[in-house]
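Handing you this structure, nothing more for now.
Every protein chain but one is kept in place in this view of the complex.
Up next is chain A:
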């Protein structure tokens, strides 16, 4: 078994630099929705010590001193470049698991002349074809591939590709001893402190821990991590330590909203996004939650937050989910408040195929619903998000988010192409 974990370097910042070459070599940060916090940094911004999630308004003096460029998130651009990267990668293996917008696992067992050589070719090809640099980690399990990827990025001697199969067992253990245990896949901040209390500080310490003891103290998930560190395959492609428990779609509004009508449009749009995510993951939801809140930093305004969950027959139909969300919204809406944020949460998720048919179910209506949703998704994929949507979403949203520093949608909009000057 030889699994590769491939991860784009500073993906959002790299996408921006690809189409704005003047940003190459400069500290660049990408801000979250509504230009709030730092969600991505170029290597130069990382070197300045700018932490992830730092609120942008706390960085303005640092930014002036170092000429930091701050950009709004340009998800149309990142999404398109991500799809290109994933398509190139898919050409190298029949088994691919896209793990996030900038990460994927590939099964490279049997790659010629060797998995490591294939990893190096992959890196060169993606850079040549799409213009994005990446790190490649190869190992016998997902956890070790993740770990190798960390080494590929942090240790210059690997030049971006670390294949554990090309190293001696001693060399691998030396790498594991170099990495703090918090770098191991699935070991979060909370677990790290508890592991350290038991004397487990490095990835190597965790590898050498007794699986039974780990299982007793931490549960089966971390036991599997220990087994995976020892080369025993516990997670096949499309399986990992965390499965999706909820799907969340929420934004702050561009301006405070007081009336019900624009809130209804916003909640319909969020329910639509969440339902798309749900279907993309092959899931159905058995409960829809909706929440609204005022701006807690506006002490001069009356404060309110409301949340309501509605159970429903498990479904992935945008119409039913949006309807339930709107029902909830009407329950929690109070006039006389200035709302800053709303969101939709889908819970009770289960795979589409595990859904129990109900006694009074109309199977023709269900098939019709699935066909309609599939058609909607297909049209929106082909012609751009929002081409087909529910009428309740409205068309000129006052609630749309602020994105004042967004660069052009260079790859998805003919009116926003990059310009090349002749002469």
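Note that a residue touches a chain if its C-beta (ideal position, glycine included) is under 8 Å from a C-beta of that chain, and two chains touch if they have at least 3 such contacts; residues count from 1.
We take it that contacts and distances are computed from a predicted model.
Q: Which choice in "LexA family transcriptional regulator", "Rod shape-determining protein MreD", "Segregation and condensation protein A" or "Carbohydrate ABC transporter permease" gives the name that UniProt lists for the one chain left out?
A: "LexA family transcriptional regulator"
Q: Taking the full complex into account, find the residue in A:22, A:65, A:190 or A:245 that is in contact with the omitted chain.
A: Touching the chain that is not displayed is residue A:22.
Q: Would you mind spotting which of A:53, A:197 or A:419 touches the chain that isn't drawn?
A: Result: among the candidates, A:419 touches the missing chain.
Q: Looking at the whole complex, which of A:52, A:109, A:129 or A:174 touches the chain that is not displayed?
A: A:129
Q: With the missing chain put back, which residues of chain A would touch it? List them for me.
A: These residues touch the chain not displayed: 21-24, 84, 87-88, 128-131, 410-411, 414, 417-423.
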